[in-house]
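Only one protein chain is missing from this complex, and each of the others stays in its spot.
All chains are identified by letter, namely A, B, C and D, in their written order; residue positions are counted from 1 within each chain.
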Amino acid sequence: MTIWAATDWYAFFFLLFALLACGFAAAVLFTSNIVRMAFYLTLSLGATAGLFFLAGAEFVGVMQLMIYVGGTLVLLVFGVMLTARAPFLSLRPRSGEWIVSLIAGGTLLFLLIASAFGVRNWRTASDSGPLPLAEAQTATAVGAGLTGVRVDRLNRDAAGHALSQLPHTDSGYLLPFVIVSVHLLVVLVGAAYLARAKVRRRSATESTASVEG
Amino acid sequence: MVADATLVDRLRHRFGDHIVSAELETIDPWVEVAPEGLVDICRYLRDEPGLQYDMLNCISGVDYLHTDPKKAAQAAWQPHLVVVYHLSSTITRQRLVLKVTTSRWRQDVAGELPEVPSVSGVWRGADWHEREVYDLMGVRFTGHPDLRRILCPEDWIGHPLRKDYQPPEYYHGIRDH
Amino acid sequence: MCGLLAQITVSHYLVVGAVLFVTGVLCMATKRNALGVLMGIELLLNGANVNFVAFGSKLLRADALGLDGQLIPLFVIVLAAAEAAVALAIALNFYNNHTTVDVDKAEELKG
Amino acid sequence: MVRERFPDQVRYASCVEHVIESAAVAEFLVHTLSLPAPLAYLLAALIHCGFILGLVAAGAVVFIWAERKVSGRIQDRLGPTRTGGKFGWLQSPADGIKVLAKEDLIPRAADRLLFRAAPYVSFSSSFTAYLALPFADGWVAFDTNVAVFFILAVLGLEVFGVILAGYASGSKWSLFGAMREAAQVVSYEVPLGICVVIPVLLTGTMNLTTIANMQAGWCSNWLIFHDPFTFAVFWIYATCALASVNRAPFDLAEAESELVAGFMTEYSGMRWSLFFMAEYSSMLLVSCLAVILFFGGWHGPIPVFDWLGWAYPGGASSWQLTGFLANLAGCVNFITKAVIGVTVMLWIRWTLPRLRIDQVMTMCLKYCVPLAAICFIGALWWQVAGWWSPNHWLPLRPDGPGGMRETWVVAPEAACGEVARRLPWADSAPPHGAARRTLPGCGLAGPPAGWRTGSPAAARGGVQ
Partner (left out) sequence: MSIINDPRVVEFNIRTDEMLINMGPQHPSTHGVLRLVLRTDGEVVLGAAPHIGYLHRCAEKIGENLAPRQWVPYTDRMDYLASMNMNLGWALVVEKLLQLEVPEKGRHLRVLVAELNRIASHLVAMGTYGLDLGSFTPFLYAFREREKILDLFEQVCGARLTYSYIVPGGVTGDLPQGWLQNCAQFLQELEPVVDDYHALLTSNAIFIKRTAGVGVLPGEMAVNYGCTGPVLRGSGIDQDLRRDGEPWYTSLYDGYQFAVIVQKEGHYPQDHDYPAVPAEAVLGDCWHRFYVRMLEVVQSMDIVRQALDKYAAAAGDCGTPIKLNHKLPPGEAYLETEAPKGQMGFYLVTDGSAIPWRVRARSSCFANVSVTSELCRGCLLADVPAIVGSLDIVLGEIDR
């Protein structure tokens, strides 16, 4: 029974998702087959979504699953299939590049990890302890934040009634939200332009070519 | 226009010697034409108002050869091949039979397929029929766009509907029963 | 569990973020396939997102960044999707013109 | 509750709850059976998973049998009659055994790793989506407030398995299936998303339990009857959902008369049956989602248990036999509605010919998207204008003054007022109650977390 008492599920799940995310990220790096890379990337991104859930960012986690894993990767696999012909399926990096990149990457990784543990404040939980679960349920707050109301900045009494009003100047993330919306519209139009219609050109050979059996 | 004396006269008048003979007193009257004039005659039959044989129903090959030497000696004909064209018209609803006679082998050299001009330029339906006759009867249709075997495998040897055809004993290692 | 993992803190998340980030950078550096480079970018952005979420999580620290830590990753994700679409379009165009997706061959900027 | 009793375990308790809302079961295990808390949580999680896996597997088995019987009846046949005696009820298990015994073939041209992985990707994603699906008030494995979004996202991953399978098979037919699937995904996901957002918009929450509970009472309270636009949007949802689960007339990825079997061409034995089970469980899933979003979830056409006073009152935190029975009946009610939905899918499959890929894309992008968008605006307008809706016709709940719809908003008044104040039409003061009804979601978490679920979260008071 002691082993059960010592088990910390939070740490367990964190480790699980962290290892999955890092492991599959490494798999993306070391695979040269492009389709498998896409597959590993999905798993890595999915595991990261799990980390987001653990950190209490449910909405971001689901967004990650929906847009990143679902949308982007379907798009990517689409691209892979369109361009996947045997010679390009596995383009291998040159070995010299490998060494240089590994040295640089290793150094970067060391620095980042050192700094991650360097700040004492990050390394330890604050004395007041983490907030309870309910605070993590943030979908509505995120939505309100995007529409310009930072409900999380309201001071509230015990019953949840706001003690003060937000300053008029605080528009939350309304502006970035609008900018991103316009940006997406532009991307949409741009994509439509890239794949725009062209007048069909048909060579005579095409129309008369017969199929070889 | 029915395949009658008037038609034959018309054809003779226009194509002269290309009309070899005509048999009108039989169940299905037929006109025999020379291979050289076949395509022109067919085009005429298809396009000429009043004839308008716009549909090629069938092309058949008939091999006249007695494999039994006794019967061959009694036969009234020398061994030959006949290619029979059955035409009809969806407009006049008339039917016509054309025949082309050719030797069994080109210049009687065994293995050299006899040649008949292709009418696939006149009726596109002739394409497959000619391929079938080529495949099974061994007639080379000159001017055919894609003369390949159609029913037998591409690497089949021989033309099965010929009277002297011997089925192979083995095909890709498979023994014939 | 061992002492280092006795309590999962922001630092642990930062390590994951760092690993993802570095992997992404290496992917971008070493892959010759244009789509592989694109995947490297995705990993890199993802590593950054982990950091944001960790800093913003009130489960890990009381004095956390709060909602900003979630809103910024949202923008990153959305923009990454848009970026992926554009990059894919570029890759496909490149493939159209050069019949290859090897970025090392993309010396000329003209299509 | 957990927090008070196990102050040192609160951290992981709250976080494990995020992964698996096992608190209620875990609490029982800890208190009554005196198990150590971590073990209790593990057991609770396994019980939840077991229930869901059982439901998915049993669902697939039952639906495969039902498909045969329904198709048989539709086609003037009997369907299976012998296996297992009456009605051939053992047919699906018999098929399962047969499939298990089959040789597992992997083509030489296949990418072996991806070929093996693909069925699991499909199956596990359609299984995972069930985690966030409530079956009755509080009967949910993972009570998240982004449940709608979660289910859509995870269901979308099923497609990834299909695409992988098609690519990895090394067969041209499979590749065609995969490409069709990819093309289909990008066309149906957009209208499906818009359709699902409309009930979310009306209820102001993405928590499926709350959405269902807001439709308590008579069937007139169901969201499909909220206004003409929600009524219309249900049919768009049904169309897109049919497309999302690859059922006829949208079964293009596996179109047997065109692509042999599409992405499943090279699969045999167990791997093939995993795809099969994924398909059937997603059918049930989208049907369940439709029931919650449009047909009141576990709240029946007639509020029998509200009359009896058995249903858990709001904020209840302790286990009650009557409440349990009400939930059980609600669960049966819920599954019955979902099964009716699945049966309609079977019926459609055996009636209609298949569409062509360009027609599917045209339909989804050219017709469904604009229609859904119009319905979105229409439903929004209906709500904002506060026009009459059948939802107002009958009291929502006989026991509460004004019904639950009026009382559920516990959001901070100030924040609510803040949003309302900044809206363009803020000056023309909305009618009494309309502000709340139109903008119910501006509270932090809508209803208190764990609202009426009896979970510890409720005890902690949710919002603060």
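Quick note on the criterion: a contact is a pair of C-beta atoms (placed from the backbone, for glycine too) under 8 Å apart; a residue touches a chain by one contact, two chains touch by 3 or more.
Bear in mind the structure is a predicted one, so any value in this text is a computation, not a measurement.
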Handout entry: Residue touching the undisplayed chain, where the options are B:Ile27, B:Ala73, B:Val109 or B:Ile174
Key = B:Ile27
Practice task
Quick one: say which of D:Phe160, D:Phe176 or D:Tyr237 touches the chain that got left out.
Solution key: D:Phe176
Exercise for the section: In the full complex, which bits of chain B touch the chain not displayed? Write them out. Expected result: 26-28, 54-58, 60, 62-63, 84, 86, 88, 90, 93, 95, 97, 123-125, 127-129, 132, 136, 149-153, 160-161
Exercise for the section: In the full complex, which bits of chain D touch the chain not displayed? Write them out. Expected result: 71, 74-77, 172-173, 176, 179-180, 248-249, 251-252, 255-260, 350-359
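By our rule, only the chains that are shown with their structure count from here on.
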Completion exercise
By C-alpha centres, the chain nearest the middle of everything shown is D
Exercise for the section: Please report how many Å separate the Cα centroid of chain B from that of chain C, as a whole number. Expected result: 73
Problem - Mean-CA-position distance for chain C and chain A (Å) - result: 7
Practice task
Mind pulling the residue numbers of chain D that touch at least two other chains?
Solution key: 11, 14-15
Problem - Numbers and ranges of chain B residues touching at least 2 other chains - result: none
Problem - Contact set on chain D toward chain A in their complex - result: 3, 10-12, 14-19, 35-39, 41-42, 111, 113-114, 117, 144-146, 149-150, 152-154, 156-157, 159-160, 163-164, 167-168, 175, 178-179, 182, 185-186, 189, 204-206, 410-415, 418-419, 422, 441-446, 448-450, 457, 460-464
Exercise for the section: Please give the residue numbers of chain A that touch chain C in the complex, ascending. Expected result: 6-8, 10-12, 14-15, 18, 21-22, 25-26, 28-29, 34, 37-38, 41, 44-45, 48, 51-52, 54-57, 59-60, 63-64, 67-68, 71-72, 75-76, 78-80, 82-83, 87-88, 91-93, 97-98, 101-102, 104-105, 108-109, 112-113, 115-117, 119, 121-126, 128-131, 133, 135-136, 138, 141-142, 145-146, 150, 152, 173, 176, 180, 183-184, 187, 190-191, 194-195
Exercise for the section: Please give the residue numbers of chain C that touch chain A in the complex, ascending. Expected result: 1, 5-27, 29-33, 35-36, 38-40, 42-43, 46, 49-50, 53-54, 56-63, 66-67, 69-71, 73-75, 77-82, 84-86, 88-89, 91-93, 95, 100-102
